[in-house]
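To start, I am sharing the structure in question, which I have written as structure tokens.
The complex appears here without one of its protein chains, the remainder shown in place.
Should a chain be cited, it is by its letter among A, B and C, assigned in written order, with residues numbered from 1 in that chain.
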Amino acid sequence: MIGIGVVGYGYWGPNLVRNFNEVPDARVRKVCDLRSDRLALARQRYPTVEATTDYRGLLDDPAIDAIVIATPVSTHGEFALQALQAGKHVLVEKPMTATSDEAVRLIDEAERRRCVLMVDHTFVYTGAVRRIQELIASNALGQINYYDSVRVNLGLFQHDINVVWDLAVHDLAIMDYVLGPKPYAVAATGMSHVPGQPANIAYLTLFFEANLIAHINVNWLAPVKVRRTLIGGSRRMVVYDDVEPSEKVKVYDKGIQLANTAENLYKLLISYRTGDMWAPQLDMTEALKTEAQHFIRCIEDRVPVITDGEAGLRIVGILEAATQSLAERGRLVELDRAQVRS
Amino acid sequence: MIGIGVVGYGYWGPNLVRNFNEVPDARVRKVCDLRSDRLALARQRYPTVEATTDYRGLLDDPAIDAIVIATPVSTHGEFALQALQAGKHVLVEKPMTATSDEAVRLIDEAERRRCVLMVDHTFVYTGAVRRIQELIASNALGQINYYDSVRVNLGLFQHDINVVWDLAVHDLAIMDYVLGPKPYAVAATGMSHVPGQPANIAYLTLFFEANLIAHINVNWLAPVKVRRTLIGGSRRMVVYDDVEPSEKVKVYDKGIQLANTAENLYKLLISYRTGDMWAPQLDMTEALKTEAQHFIRCIEDRVPVITDGEAGLRIVGILEAATQSLAERGRLVELDRAQVRS
Amino acid sequence: MIGIGVVGYGYWGPNLVRNFNEVPDARVRKVCDLRSDRLALARQRYPTVEATTDYRGLLDDPAIDAIVIATPVSTHGEFALQALQAGKHVLVEKPMTATSDEAVRLIDEAERRRCVLMVDHTFVYTGAVRRIQELIASNALGQINYYDSVRVNLGLFQHDINVVWDLAVHDLAIMDYVLGPKPYAVAATGMSHVPGQPANIAYLTLFFEANLIAHINVNWLAPVKVRRTLIGGSRRMVVYDDVEPSEKVKVYDKGIQLANTAENLYKLLISYRTGDMWAPQLDMTEALKTEAQHFIRCIEDRVPVITDGEAGLRIVGILEAATQSLAERGRLVELDRAQVRS
Partner (left out) sequence: MIGIGVVGYGYWGPNLVRNFNEVPDARVRKVCDLRSDRLALARQRYPTVEATTDYRGLLDDPAIDAIVIATPVSTHGEFALQALQAGKHVLVEKPMTATSDEAVRLIDEAERRRCVLMVDHTFVYTGAVRRIQELIASNALGQINYYDSVRVNLGLFQHDINVVWDLAVHDLAIMDYVLGPKPYAVAATGMSHVPGQPANIAYLTLFFEANLIAHINVNWLAPVKVRRTLIGGSRRMVVYDDVEPSEKVKVYDKGIQLANTAENLYKLLISYRTGDMWAPQLDMTEALKTEAQHFIRCIEDRVPVITDGEAGLRIVGILEAATQSLAERGRLVELDRAQVRS
């Protein structure tokens, strides 16, 4: 039985508590938050879980094996570091940390302590994203030409991070999981429409070697919720629409074929291929349930962590570069390969 | 009765002929194309219209008052210039010309000859775009914060122009019509997935003074057809989805409100406003019919041309700058204000 | 503080427990079910709630003021009667009972005991249905011409009740709430595709005095989930699509206008009116939360019960008549007005 302590019972924390509460091998022991109304809510829902303002009490509790962190981004690094130093396993909400330096430090500390360090890249644990990963890995899509995502809605304006850190992080985590190659540079444009606040709209282009390009469109100020990703392969293409209640992943047998004409070697013939569409059945288990189970298995059975610290670091690196590019109206910013260490 | 000569009977030409054929004050006299099969088709459909390979014959025909040009972009400039020099009014398919220099020359020639010069920015003549223009002009949306368009499908690869010239031109024409301010710079990224061919995927960011930003996502290699534009205003927001059979324009009474708290002048309170949605009834007349009638009225009554040579030039200028930026992975390219002459 | 006992912790019971658990003035004291795995689940989720197989223990417990019944339909009558006889208030899942006779008996018993008797017609407590009720009551739609609902999916085949009792009951409950007039007869067709089992597909027509007709299409064997209701009024029409994540209710300013021509009194001119569409903002509170709060208020403040026993009885009467008509391939079955007592 793995004892869990959760720090942060705001927007996401309750989902973590609810899911860990139903994993057979885990038990939530304590919930920590500074706000008394949030603690009262936790107590009403889970009368047997201790609700406290004292984070140190979680770290010192031998019945707690792992710390789950769902606090503001700026605090991730410090909370996680203390937990690792106390010998606790750590699951930290995305993005992993506010800086690459902090991410590197957590990775090093986890290795030293032989603790599990996992980042809550939730979408990676959905049936949809796992199915897309399989389609790409099995070469069913052929060579990937582009990855193009729109993720917009009328969202909660964050005061401490811009929309890239809040929303694009999801797409970067999905891309990191489903695509083989990693990007070498990023160009980002965007704008803040609220004086003195971080950018609430942003457009990222990610450059890869070979024939691949990626683009992410994120916006806190959109009237409708859009969660649509197009993935273009040389053999087939995917539309992943997370707003659809069913058939979230559609595979299109569409594309182009290239041929050189006999008469004229210099003229390229492009012909179009439009075939059937196919929507594979997906595992509809709640992602966080799958993720919670995986975290427990990583602790108990030492299976490799899917969304590990290195993945978290790669994404923080891109977020930093994108924020820099955004401030310079789209100037191309190279990603530091040494640091990314992929 | 205005006599019309049409040059180019490929993809778009038949739509032009069909619509001009039903305008009461116009009559299509001749259709010109170099391909005998296209001429045969024109003859079968319109036995009384002369189908010819001789463009000069159109220019010399006194029964022809206006030339409608639906040929490849690279030929627009020369065909239009000859027509104007022959004293004919000209309607030229988008984009107006292959270069800004050609566009300027046509504007000058039309002024000198006192001929009507109109660009076929078709979408400007749809009920949807006209309604959006009214909403913005009447301040129903408040100050415009962003314009964000996705225009993708499995499209005809062009060999002479990239996807920006083929698809983004529509969005640029709509923006030019509905937005007051004009952009001062453009950054574009994209890629060609077919060796030796122009870019088939592109992302444009347009920078404006004040609080406005625009973005256009165009792609010839998408499995689904998307034609969706979000326009964010400070008072209301619009979703314009041209693929919808009805309710193409939806107006959302959504947004944010800003207030400074009394206790703390430095902390900005952002509150969310979500109200009703409203889909105004639209004029569903075929755009090309409205446009053909407008062209005839411009000739007969000398009303101002809505999509005139200056609009055409502004857009060609942006297309040139975007193509340049695209080649340099998103480098910001300033738009030449002198030339744009807006 | 109102003490609650819940009987039945299968599909719907957990939703009832979860919602009553968050109503400030209520506390769930006991959960009763015969299945030990369900009791174990209840205990895991709510360690402080007593999970028991002993229904009598709920009735005898003075800390329990109200019984919430979420068991198979055939048991509703007996469980509810015992609860009322024990002086407990009752909330019973839809349909209220398996027969009209049972429903009448519950109504009488509740009156005698001065207990609250409420039926869980959940949809009546949604923001969407409440908005539709307001639109109709305020005459915004004009005179109602028809009510037409499709409610189909690949659903759980019930062994004890047919699809009318399982699905059409929702539409009947909504109609009972939003429409003024009550139907006088029903004709139903349908079929069972599983030998020896109740009908899994059914079509109901409900006849009303005046100009109103209603139709309900229910099906357990459909590949897609459809929840769409059209309501046609003389002034405006409504589309209520419960599968839509947002904009569930759309009001169309569409219809026809009738006029007699001057020349010919016998010829009726029908002209079409197509105007704007409008989607009012809806209260998105979970229906069961609103309903649980209403039940507590009915007990504490004796406010009138919205979905009371009479409403439950009216609907059971229609379900009985529809089942009879179904067995006779659509024979018109009059509804017993005396019994319906509306």
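The rule is short, and it goes like this: a residue touches a chain if its C-beta (ideal position, glycine included) is under 8 Å from a C-beta of that chain, and two chains touch if they have at least 3 such contacts.
These numbers come from a predicted model, not from an experiment.
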{"item": "Hidden-chain contact residue, picked from the options C:R43, C:R113 or C:H215", "value": "C:H215"}
{"item": "Touch with the omitted chain, as defined above, among A:P47, A:P181 or A:G275", "value": "A:G275"}
{"item": "Touching residue (missing chain; options C:T75, C:T189 or C:Q281)", "value": "C:T189"}
{"item": "Options C:M1, C:L34 or C:V224, residue touching the unrepresented chain", "value": "C:V224"}
{"item": "Interface with the undisplayed chain - residues on chain A", "value": "247, 253, 274-281"}
{"item": "For chain B, residues in touch with the removed chain", "value": "21-22, 44-45, 47-48, 224-225, 243, 245-246"}
{"item": "On chain C, residues whose C-beta touches the chain left out of the figure", "value": "145-146, 148, 150, 152, 154, 157, 159, 185, 187, 189-191, 193-197, 201, 203, 205, 207, 211, 213, 215, 217, 219, 221-224, 230, 232, 237-239, 250, 252, 254-256, 258, 268, 270, 272, 274, 329-332"}
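Criterion: only the chains that are shown with their structure count from here on.
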{"item": "Reference chain C; chain at largest CA-centroid distance", "value": "B"}
{"item": "Centroid spacing, where centroids are CA-atom means, of chain A and chain C in whole angstrom", "value": "41"}
{"item": "Per-residue overlap in chain A, given as positions that touch at least 2 other chains", "value": "224"}
